[in-house]
Structure formats: C-alpha cells, structure tokens
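All protein chains but one are shown at their positions in the complex.
Should a chain be cited, it is by its letter among A, B and C, assigned in written order, with residues numbered from 1 in that chain.
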C-alpha cells in the first residue's frame, strides 16, 4: 500500500539510505504546463538543513523527472521521478542495527517483516515525504488552473497558539519565517520555544492548520469517500501525525447544535452560502463552497539529544547515546507536506467529480 | 466510492426511504461459523427507538442474508444482505423537497449530482451505517478467533467527560446504560445533560473512545496504509464525525518529546513491550502489541426541534418548522458504529499482513 | 474479487440456490433516465427456459431495484438490486454433495475454500451472470446517450460458421431467432445442430462475435488498461469462455505485416479513418473510431445427459447419472452476457477518459 489516491495516484518508494527515493504519479491529465521552479521551491520548503530549527542533514533534494513530461507539458502518461539520497552518514547508524529506539518504528517493522533497513529509519523515515511534495506540487498547479488554492501554517507549538480565524490571516506570509506561522509575533514566540526545547536536548510538537480556498461545491464522494475521510487518511499518513479535525473539531463538537448550525444565506449575486463555517466547508462529505479548514496534530519527534534507556532485539536493556543531528520540532517542515497531501486529495476529488453527472 | 477496505471489503447501498439498504461483503475467508445473534445484538445497539435518548423512528433493522453463508458457515464468496426500510414517514419530508436544511447534506448533494432523494436525508442519512454494523460484526467474529477484541464507549457528552485511562475501565459495562459509558456515575450525568438539551429542542455532541485489545505487533501497512490513517479514514467516514486522534492526540502532541517517549521493556516471559502507551499502540503506522486507543469527535446533530431560518433551492429565505422526531445526541448510537468500523479496519489489516513475509 | 470495473463498478453476489442473487452498481453518474423495460428485455434474453435450445429451469429473473434510482432517474448513489431465486430443485443436488462433477468447479472450489455450496453449482453457476445483465443494460443506456451501441451474435456453433464481415450484417436481427445469429439461413443450421447434439445427450460450443459501434477515438488506458485487455478480462470472466481475440485475431496474426496494415485515409469531412480494420478498432490499446470487433470462444457445457465416471471427495470412483435439465449449448444465452460485459467496459472507459486532459 504505497499508493495514494484513486484517479490521481502517487506510488512512492525509497528508504532513507537506499539508492534513491522517488515515485510514480499516475493519472495526471495531459496538457499541464509544468512549473518546475514551483516544485523545487516546495521541495526546498520541506528539506532539512534550511534553518537552525530543523535537522542539519544536508540534502539538496533535487528531483529528476524521468517520464510523463515532454517539451514542458504533461503527456497523460505516468510521471516517474527520483530524488537522490546524499549526505548519508550510514555508519552513524551501525549501532542501531540491533537496537529498538523508543517511539520509533524499529520494533514494529521488525515485528512485521522479520527484518529491516536500520539506516536512518529506512522506509519509516520522513524522507519519504519528499516524494509527496513532488506529487502534491503538481496537483496544486493543476488545481490552480481551476482557482483552487491550498495553504497550511503552524498554528501551535507546545502551548504557543495562534487562534485567529484563518480567513483573517494573510496566508501569503506563511513562508516568511522559519516556523511557518503567518503571524510574525506568534512566530517569534514559537521560534523562541523551539530554541529553548532544543537547548535542553528535547523536542516539541504542535498543530498545523490547513485552508483550502476556491473549491466549488460538490467535491467529495459521500459515504466512505467523504472529503473529510480522504483528508484524514492523507494527514494521518504523515509521519508523527496524531490527530485530525475539521470545522468545529473536538472543541466545537462538544457544544450545542444551536451554536454550531451554519445558516444558509443568499448572496447579492444569487449564490447560496453559509453565514458561518462551523462545518469547515464540508457537509455530508461534500464541499459546500466555503473554505475547507482542518487541523493536524504532530507529536514531538522521538529522537532526543539525551541518553535514553531501551532494549535491543534480544530484549536486553541498553542505553541509546545522544547523537549529532535531529529536528527539535517537526512542524516547520511538515507544513508543505500537509499542503501537498491536501492538494493530492483535492485534485483527486476534482477528477472524480467529472463522473458525478451523466 | 461506496466500498470500504482492501481485502475485506464492504460495498454498501441504500437511501433512507428507498426499497432497502444493504451491502455486499467481499473477502470474508471461508470457514467462519457465523453468530447471527451477535449480529442482531449489534444492529439493535445502533438502531433508533431503543431509548428515550435517541430518535423514535422504529426500525426493526432485521438483516436478511442472501448469499455467502451456507449451513452456518461462510463460503468465501460474497455475502449479500439487505435491511428493509420500514416505519417510513416519507410524506413528512415533502416539505423538504426544495429546502436546504442548514448543516445537512441537502445543498451539497444537489450541487454535486443535480438532483437528490430528499426523503429522510436520502443517501446522506445515518441509516446507511446499519450496513456497516453487519460487516463490522462479522469482522469482529473473525477477529475474536485470533484473540482481538474491539470496544468503544462514550467518553464525553458536552462538557461531561470520562477521562479515566481506558485500560482501567470495565468495558464489559458499556452497553449497561443507554448512553454507552462504562462508568455508571458519569453515564448518569451524561443522560441528564442529554435530557436537558432535548427539553430545549437542542442537540449536543461529544467524544467516543475506542480500544482495540489483543492485536499482535505487525499490523498496518506503513506509509499510506498506516493503521492510524486507515482508522482515521474509517472514523471520519461516519456521519457527524469531526475529529480523530489516537494515542497522545492533540493534547499530548503539544507536549515535550521526553514526556511522550514510550520506553521499551522486556517482560518476564521475554516479550518486548512499552512501559507507557503514549503511542496509542501504533508506531510507524504498525501495531506494537499494546492496546490501540483512539478518540472520535461527533458534532451535535443538525436537526433541532426549533424553527430555523434557511433558504430553498431558488435561494429564497424560508423557515424550517420543528418536526416530530430526532436524536438529541448521536453518541449512544454511534458507539457500535465506531466498533464496526474499527473491526473492519483491523480485520483488513490482519488479512493484508498474511502477505508481509514470504 | 467480486467487483468489476474501475469507475463504473459492479459488485455481484449470490449462489444459484441461495436466498437471491444481485449486486451493487457503483459509479453510475446522476441523471440517467432509466429504461426499466430495456433491462427486463435484456434479462429475458439471458434467462433459461426461453426456448427448447436451452435449459428448462424456469426463472422469472425479475430484478428489484432497492436504491440509487428515484423518480425514474439515477441519483449518482449506488444502485442495489436483487433477483430472486425461484424454481429451485435443491434436492436434485443432494447426490452431488460429495461428488466432483468432471469439468465443473466442484473440485476447485473445495480445494480453495475447504467447503462449498454444492446446490446448482453454487457461486460457480452461470446464474450469477444475471447481475451482469443489469449492470450492463444500464451501462448500455448511458452509452446510447453518447451514440455508442454494442451488439453481439453467435458466429459459430460447432463447425457451422458465419464468416461474414460484421459490418455487412444486419445486427438488428440478432434476437429474431433462438440461436442469436443475424443470418437466418446459418441460424437454422445452427439450431439443427444443437437439436441433434441434444438428442444425443451431448453438448456443443462455439463462438460469439461482438461489435462496438460509435465509440470515439481515444477510449482505453494504454499499457495495463488497454481496451483489448479490459475486454479480454471481461469476456474471460464469463463462465465457459475459453478464448478471446480482436481484430485480426489468431488467424490474421500469423500473416504478414504488409497484409495487415490499416492505412489511414481522410474522409470528405476531414476526419481521419482507417481504410481497413485489421486492428479491430483499437491501436496501442486505444480506440481509433472504427468499429471494435472481437470474438469469444465458449466451450461445450460440461453437464451431459449421459452417465459419466468421476470421483467423490474421498477419491472414490463413482458414476454420475444423467439428470433432467441442462443447456446443450450455452451460446444463445451468452450473447446478451457478452453485450453486457462489453457495455460495462466501454462505459468505464468513457468515464475514465473524462480525466485524460486537463
């Protein structure tokens, strides 16, 4: 199950320290003029080493397209691509060959497969998400031709929160700072917290908010393919994600129906809208034309710069010594991944909707 | 997309006021001795009219199996089944033919398909979930043969919360009360709140906690088929669900890594376990042998016993008059649905895992 | 794997002597005005008991639609349907509980599943194909709105063959005779042969030719979803099918390239066509606008009115005594099934093609 999507599909491959990571994008319609710079920009937003807030692994993360694009346009055929693995310190990991790091996937991969590539987390490494950026960036370009835009931002790091209504924020500023928060003041507080946590050899988690604008009413396949189910599946497939909510979410759900009702009103131009957006832009699993708003919780990364006790594959207790580089906070790098996954979901929904009516 | 699952698959069909609802279960292995009484019990737990806390629609919800079972055992062939629609007051809905109820799916279905069956919510009705109970109940029976059990309970209604560690609760008591909360005292408070809300013609939402016990380490397909992604997709496909979290969830995610680390320890019998369970039984998308714990937020139902302002399909403002029967709180009836969906996910993961090693 | 199709999907269920057979059609777009009489007509063409050439089992084969259609139009939601099993002489089959009939599926189902429903062939019965007629008939109605028509006919029974170019035949006459051959003279010869074979307690196979007209150039997903691959899969999934070919087929394949080349020419109206059709309307897996022509071989049915030697489930030799009713030739009843499967393939391809270009 390394394929995501129904009509627009990404099949990804690659271990952190293998020959390369990459993927195949199937289902991209023919005729999209590809903006390669936008893909590079999106990859750069995800890659490590870009600020002091994230891991120092220095990957150039340059994507090589092998097929599916000719003379700048998509052909309708599958788009194969690779991203080389470089700056690999595989020997750094030799001591982990027989050790199960706490709250990592070492133990479970071994339980499932009987063996694993222990170097850099192998397939469980978040490095795999670079492939998602490529597919998501292309999807976003296709969505843009229909006026649909997708933006995410860090809305909480630890207890530093940005609770503003997303529609009141200037989401064009998200990438202006390292923490990916559109409010400069909150961003500064978040960065201070991350530095503090880092200096203690600890890590911290938080919340990313996603906003999808410009989607027409009618997207989403009701019942099992509800838009919120597709988005939840997409988001919860990202490493470290521990929660998903949309619209009123957990807090609003515990309130009264009369407070949460979204009245319909008619615009001056005759179009029907909701006066409020507790529904988060989705009703009955289908978009209603309002902004689609969701939030994803990301746990603090499990690799700490502290010695921790654990066991090896013989069940013997051992100490995991603190090593060189890690992300104290995954949120900044997860923002473009959330955008990529949401883009894939929405473009898939858009294509599916082409068959909704005879 | 009315099919759920990869190897164990349910394809459901049916509108609330059509000829019948039902489904086809494909991928059930041959040789399961079917406990029909257990299926009826599970359907009964979901059906309306069973207590004063839920809608009075009186459906017997008797399932008729049409295929796939012979002389009490599954054949390995698809299991077709129907559940008759009865006690339909379709004329009650004639006034809704041209009206878009707020926070319902009337508007979005019309936007998507150009037409809809307006009677009782049509396909968007939660009545569809009865089909899920059938498939989930059969999955649970198959899981039980491997020692895996799944239980859910109401852990919050409005601000009445049961915050106890699920492993400390006696989950055998969930169905002892109408609100489906294993703690009698909290249950009584929840019921009082629901009655109060109902008397006001209002509704209230809350949270359901799910617990999967006995799952071996190794279930879940990492990357896009992570166990949490499959569970999230399953839960968010249930009507009214607005949030999903597992393990540490939203709150724990905002804390420090050092607080959330699950140390591995070796049992007296030599098996490796985690000393704590912030990971919610899943690491790297794969079960680790601990209880899998998740929570689902359900919004307050949108049908109120109050007059509400809305618009019709011409965009004209109109008043929706309060009508006879509705659920003031969807939680009690959603508990068995959460169990059913989790059972389908886990059985599907179990079958998929049969191909994890040569 | 009881689901056929990608976007337009049929999931079928049912054993020959179970409660009912039926299915769920998912992916039918909203807005088709359903012609119920056409569905009944198509079912009637397949059902047994309609002439002396086929089995006497008397099924009314009336379909009951349970969902997905409202006020005569498709809703875009899944269409659930059942067809009752009647005139079942289940006791006729008690003697087969432990016997493996030669060239039937008794032995292989038991090998696969460890048990089987032995009555009337269980799931292996061709009775299952009635569900395909329903889905195919609806697909044909949708295709007709785009000017695509599909017709099949019996082109060989034993060594009686109709070798005429399909485009020279009046396919409107196919259902004028019991054997489903558009040439009256050949039809009479075929019928005489079937009667002769029947009087000997034997059976006979043959070939059905299918013709798809009006399909635009561009249908079919190249590589694994080539139109011929989808058609082959569809046809070879029909009981008793032993061969599939299209265009030049086996015979033409063994000739020279220079004889088989289809020159392109430009019509008076400027459209590009092929002067000949050795390609059978498909090039590179994609339709080219010409008629799509294919042939399917059906083996003689394995149930004979002769005593035959076989073994039981203990491996003991035993004699299978000739019983009352059977089809001496499956071809006449297979003609509408071939049409139904081709209709599903083509409609699926048409919907898939809606995503071929941005």
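Rule of thumb we're sticking to: contacts are C-beta pairs under 8 Å (C-beta built on N, C-alpha and C of every residue); 3 or more make two chains touch, one makes a residue touch a chain.
Please read these numbers as outputs of a predicted model, since none were measured by experiment.
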item: Given C:75, C:130, C:156 or C:211, the one touching the chain that is not displayed; value: C:156
item: Touch with the omitted chain, as defined above, among C:62, C:111 or C:164; value: C:111
item: Interface with the undisplayed chain - residues on subunit A; value: 1-3, 9, 11-15, 18-24, 26, 30-31, 64-68, 70, 73, 75-80, 82, 112-117, 122-123
item: Missing-chain contacts mapped onto subunit B; value: 7, 27, 29-32, 74, 76-77, 142, 145, 222, 351, 354-358
item: Contact footprint on subunit C, counting only the chain that is left out; value: 1-4, 6, 12, 100, 102-105, 107-109, 111-114, 123-124, 128, 156-159, 197, 202-207, 216-226, 228-237, 239, 241-250, 252-258, 260-266, 270-272, 274, 278-280, 282-289, 295, 297-304, 306, 308-311, 315-317, 352-353, 356-357
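What we mean here is this: only the chains that are shown with their structure count from here on.
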item: Chain whose average C-alpha position is farthest from subunit B's own; value: C
item: Euclidean distance of C-alpha centroids - subunit A vs subunit C, Å; value: 46
item: Mean-CA-position distance for subunit B and subunit A (Å); value: 26
item: Centroid distance [mean C-alpha coordinates] between subunit C and subunit B, Å; value: 39
item: Contacts with 2+ other chains: residues of subunit C; value: 30-31, 76-77
